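Heads up, one of the protein chains got dropped from this complex, but the rest are sitting where they should.
Let's look at chain A:
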């Protein structure tokens, strides 16, 4: 039959091209969905201005990206992991086990985490304590640690309306979650004095107390969002009383649907984050496999282009999109130029 005759060369072509697939000529990036928009802006401009192909940028969360990053060295692994938090020691160890030893850490700038509710809903002025009292598993009542009894925001803080607590926080695979825990929940834990109580219960163990602080309630008041911010936004649109955790850039693109809450009296903006007034911000990173530099064409050029003044600087396109430029950008540029790896002892 004719299709048999036709399909034989087709299979031959497929097989031949498969063997020719030895060299990858594009940079492959994966990781944080917070860094994704910035990385895609850079990748696009990189493809336009250089003779290299446009890098491929996937998302999936910081932890997922770093896990893929640490799978090994070679063309079938990614070259760069985007991350909205610093790489953990355990991840560095996992990397080393798979032969990924020389890692270049590049800090691209800062990003704010904002709390936002529906545009027509109630306006909030939060402090970290409010969030701890609203979402923690156990809180301090009359000097006793009890299961969180707060059902409405008015229970948390009499200034707030009696609206049921409904918070959409990033899932654990997101780097944003960690910053939320560190800068908001843990801070609130310490402010309310629950930290000391946890410490006493756990026999002065600081680590255990921190862990107890950041364990969130599981009765449905706090919902983990494993997807992207669009999912959080969709949840808020369907549940007007909900409050979500977003990246600053995402909020700034959706100001017609969301209103932002202040944190400790400060309105989040690139200015207040740069000055350090707004407390909930975190650095954004990407990690480069040094072993791939020179093997994958354009990898070093991409990294250098990402942190160039005209891209990541205060007047560059990234800052325009919502990134808070790093005042120490020139040092980062030096790190990339020197291909200086992280301290391998750490």
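What we mean here is this: contacts are C-beta pairs under 8 Å (C-beta built on N, C-alpha and C of every residue); 3 or more make two chains touch, one makes a residue touch a chain; residues count from 1.
Everything below uses one rule, namely that contacts and distances are computed from a predicted model.
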item	value
Name of the absent chain as recorded in UniProt (options "Sulfatase", "Tryptophan synthase alpha chain", "Phosphate transport system permease protein PstA" or "Germination protein, Ger(X)C family")	"Phosphate transport system permease protein PstA"
Touch with the omitted chain, as defined above, among A:57, A:106 or A:133	A:57
Given A:75, A:224 or A:277, the one touching the chain that is not displayed	A:75
Residue in contact with the excluded chain [from A:164, A:226 or A:310]	A:310
Options A:48, A:142, A:204 or A:338, residue touching the unrepresented chain	A:48
Which residue of A:98, A:172 or A:255 touches the chain not shown here	A:255
Contact footprint on chain A, counting only the chain that is left out	1, 3-4, 7-8, 10-11, 13-14, 17-18, 20-22, 24-26, 28, 30, 33, 36-37, 39-41, 43-45, 47-49, 51, 53-54, 56-59, 74-76, 78, 227-230, 249-250, 252-256, 259, 310, 317, 320-321
